[in-house]
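With one protein chain withheld, the remaining protein chains of the complex are depicted in position.
In this document, chain identifiers A, B and C correspond to the written order of the chains, with residue numbering beginning at 1 in each.
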Amino acid sequence: MKRGNEHIQAILQPLAAVLLGLLVGAAAMKLVDAPVLDTYIQLWNGAFGNLYFVSSTMARATPILLIALGVGFAFRAGVFNLGGEGQMVLGAVAAALTALYLPGNGMGKVLLAAVAGFTVGGGWSVFAGWMESRFKVQLIISTLLLNYIAVLFASYLVSKPFQDKTGSAALAQTKMLDPASRIPKLFTGMTVHGGFIVAIVLAILLFVLLRYSKTGYEVNMLGKNASFAEYGGVNRPKLLLLTMFVSGGLAGLAGSFEVLGSQYRFVDNALTVPGYAWTGVMAALLANSNPLGTVAASILLSALQTGAMGVERNTEVPLEIASVIQAVLILFISAKVSFSFIKSKKEGKSNGTSV
Amino acid sequence: MEHLFDVSLLNATLRMVSPILLAALGGMLCARIGLFNVGLEGLILVGAFSAIVGNYYTHNLILAVLFAAGASVLFALLFGVMTIQFQANEVVVGVAINFLALGLTTFLLRTIFHVKGAYYDKNMAGLPKWDLPLISKIPVLGPIVSGHSPLVYLSFAAAIVLYIFLYRTVLGFRLLAVGYNKTAARSLGLPVRRLQYVAISLSGMLCGIAGAQLSLGQVTMFTEGMTSGRGFIALVATMLGQSHPLGVLASSFLFGLTDAISTRLQSFSVPTQLTAMLPYVLTIAAMFFLRGRGAEDDKANQQSSR
Amino acid sequence: GSTEKTAAKESNKKRVALVLPEKIGVNPFFQQMDEGAKKAAKEFGYDLKTIESTDQAAIEENLRAAVAEKYDLIITSSFESEDALKKVAGENPDQKFAVIDTTVDLPNVRSVTFREQEAAYLLGAAAGLSTKTNKVGMVVAMDIPLLKKWTVGFQEGLKATNPKAEFLVNYVGSFTDPAKAKELALLQASKGADFIAGASAVGDLGVFEAAKEKNFYTAGQDVDRTEVDPAHVVLSQLKGTDAAAYETMKAFHDGTFKAGVVAYGLKEDGVGLTYVTKESKTPLNAFVGQPVVDKVKALKEDIVSGKVKVTDPLAK
């Protein structure tokens, strides 16, 4: 009986949250004399209005989802990886340089570039994991700090040694990838690319891994009580490093896919300005680190952003109001979604170094 | 080779450190009651904006600072209500608050001042600079320590006052207890939530003052996103300082000093992207010396109430 | 939205979209461009829609949406839009585009570029001639290739008029940090610089404040900033993005709109320096003085005539 109730609540509460959020947003719009209904229609259209906008929403969801999967995976193991940004950027640089300077061509090279992005992102993240397990340097701070270093380093690489000198050379960016070393688009003329499918497949894989596999079990136990896991024979340092590798690797993959599938080069700041990393953290936490829930949360957050662009294009509502509505919606959803998980979250967050 | 340090650099460092320190102390209070507040950036921004608005309407600097503190307290309470009352994840709420602060301040900048990007009025009075009577006479130290806005001195005083508050007063003692072990605090009948709200409000106040120092102390203007990541640096300072007022003071300084050095290194022929890494690299290095602290809390987390 | 409604009502009205690569705000440059476009729209009776983008990915999306909504002309701007425009314009050969401040070599794109280094050269020259301490500074937003147009040109001008002058550069590391910009200016002033140019977007306001506090002289960017504080902001390097937007729409209106590159330098009066290429409402500050202005005017003529060559730091 109790469980049945919970299921209904789990569905009803986010709905109620969205409704309430929309109401508050409407109040905000009334305050500035914006047409409420029209704005919401444009918000919807901008995100899902036609196939093109759906595809843009999916394209934007791709890096968010990959980062969120990584954050969520580490969170399951009891550590808070806030280093998504740095891992993503380094992964993106690595993928770009591999695709540009590795001889050969075709899908094989794209694959290698993605692998390079994954490995470099994962490696950077493992560094934080290693400092944590070997020297007890708190991961939540070190990952945050490593972001700055990674972003600056990537910026250095593309403004000095690997800068594209072929065009106007005004931007810090690498050269353009040739068409053979790109991830194909899913539909011509649309932005969503093969990376989205990969991300969805990875989400399903992670779900299965966490739910049914031995490693998934160990990761979950490590997160819920590290001492218990260790006592049960789990190799804590090794598993932590593996988790961090996967976690950072997914962020690296997010960056790689942006390079290989969207921008076709690494552009300084192009990955940090949109705030993919923090959005990813939000998506993971909104979904309580459940990979399938993360898919939904990532698409939702992405839709809020693409929808806001639609509002910007088609109404006179200032862009800032769109971001206010976004924030309000997120606040309401966060309250409600986690409401049905109160118990697990409240008690679950205290392990490891998650503060 | 030029000197790495000189009086003006150190003088500037004190000024640059103060908003970070204030916000980090705010972050510390949140951390002390078990909330990880990534919304510091937004809280400072709200404070910075409100200080200018307050000054614009009242032409009174004290009221302006109070207004900034009040506005940030409201935002902090929003953070508190969401995380404590509605059990929302604190990181999600923190990030959303950063969003909200950026959007709202930009929007209000347009509606109140009818400008985009920045509000600057050369006739607006900023916070006064205090020349400390005796101290300013001391060679070297005098020019470094003297001539700052009252809020700079307040920020250092705040670290010490908070130290006394936490470790000497009853309220502070109870706040610490709530942070150490919520289950135990609740079993004693301590008003856990009320205490959490006290800490959160105080943290909002500190962030508001940090914002005021930024927009009325360091400069006299508001520009969109003028916090430029100071909230996150404050977050790092909070954690590096082990959530201890004096530790936070020290770590904020470490950061300010290394940042100053990295600025100075710009005049050498090293790529600035690399010199700009210095504060972060050194902060990580500093963490090696503080490693392993706080690990003892692990056990309490596995406590059961039955 | 409202644009669609008006478009439906007066379908004969031409519609122009100005897709900006970032939000109008900290960068006065885009504000100015918007104003120029608005002026033209009013004059020629066009419908203008300004679309601000939030990030790189949004630029392409906004361009595509603008194409889908069948605007008659789509204007965009800056290096960040280059890749997106190449894609979108390449796929839509019948749509007319213009891009301000960079070059996109496609048959349906008109490019407008600026030679900011020429104006920077003049500013540097004026600084070299005016400085009493032989120390001149510049506070720059970020150490990125684009901004070399400002620093390199400035330095060349400075060295040309005052080889002994020392040039101090500091980078803020952000476009939105007036507090840090101010501290950097104060730092340079403490080292003896008596003229410190701002090139840090909204951070320039911080530089101006420092100038007021420590009594040194400074200069602004893009528009005439001398009115902010005539006693200290003594010069301004100009960049006519408003004119560029206006001229582009005018050409479209006049039927002279062609693909290809239109470059604005000193010669075309697209960039400049207050008092030298354009008068200012504020009287000339004595720190600079008329003799200096006259000398710089001569230099300007030399650049226009080609006698003096200013390095384009972005050229290979």
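Structural remarks
One rule holds for everything that comes next: a residue touches a chain if its C-beta (ideal position, glycine included) is under 8 Å from a C-beta of that chain, and two chains touch if they have at least 3 such contacts.
Rule of thumb we're sticking to: contacts and distances are computed from a predicted model.
Comparing "NADH:ubiquinone oxidoreductase subunit M", "Cytochrome B6", "Dihydroorotate dehydrogenase" or "ABC transporter ATP-binding protein" against the UniProt entry of the hidden chain yields the protein name "ABC transporter ATP-binding protein". Every visible chain touched by the undisplayed chain in the complete complex is listed here: A, B. Within the set A:Met29, A:Val126 or A:Met221, the residue that contacts the chain not displayed is A:Met221. Taking the complete complex into account, residues 168-174, 176-177, 180-181, 183-184, 186-191, 296, 299-300, 302-306 of chain B touch the chain not shown. The omitted chain makes contact with chain A at the following residues, 1-2, 212-215, 217-218, 220-221, 224-225, 227-235, 343-344, 347-348.
Operating definition for what follows: only the chains that are shown with their structure count from here on.
Taken as a contact graph, with one node per protein chain and an edge wherever two chains touch, the assembly is complete, since every chain touches every other chain.
For chain B, the chain whose average C-alpha position is most distant is C. The interface holding more C-beta pairs in contact, when A-C is weighed against A-B, is A-B.
Within chain A, the positions touching two or more other chains are listed as 159.
Contact of a single residue of chain C with at least two other chains is seen at positions 143.
Residues 38, 42, 52, 56, 59-60, 159, 163, 165, 167-172, 176, 189, 191, 262-265, 267-268, 270, 273-274, 305-306, 308-310, 312-316, 319 of chain A are the ones that touch chain C when the two sit in their complex.
Those residues of chain B lying in contact with chain A across their complex are 31, 34, 36, 78, 82, 86-89, 91-93, 95-100, 102-104, 106-107, 110-111, 232, 235-236, 239-240, 271, 273-274, 276-277, 280-281, 283-284, 287-288, 291-292, 294-295, 298, 301-302.
On the chain B side of its complex with chain C, the touching residues are 6-9, 12, 15-16, 106, 116-118, 120, 122, 214, 218-221, 223-226, 228-229, 263, 266-267, 271-273, 276.
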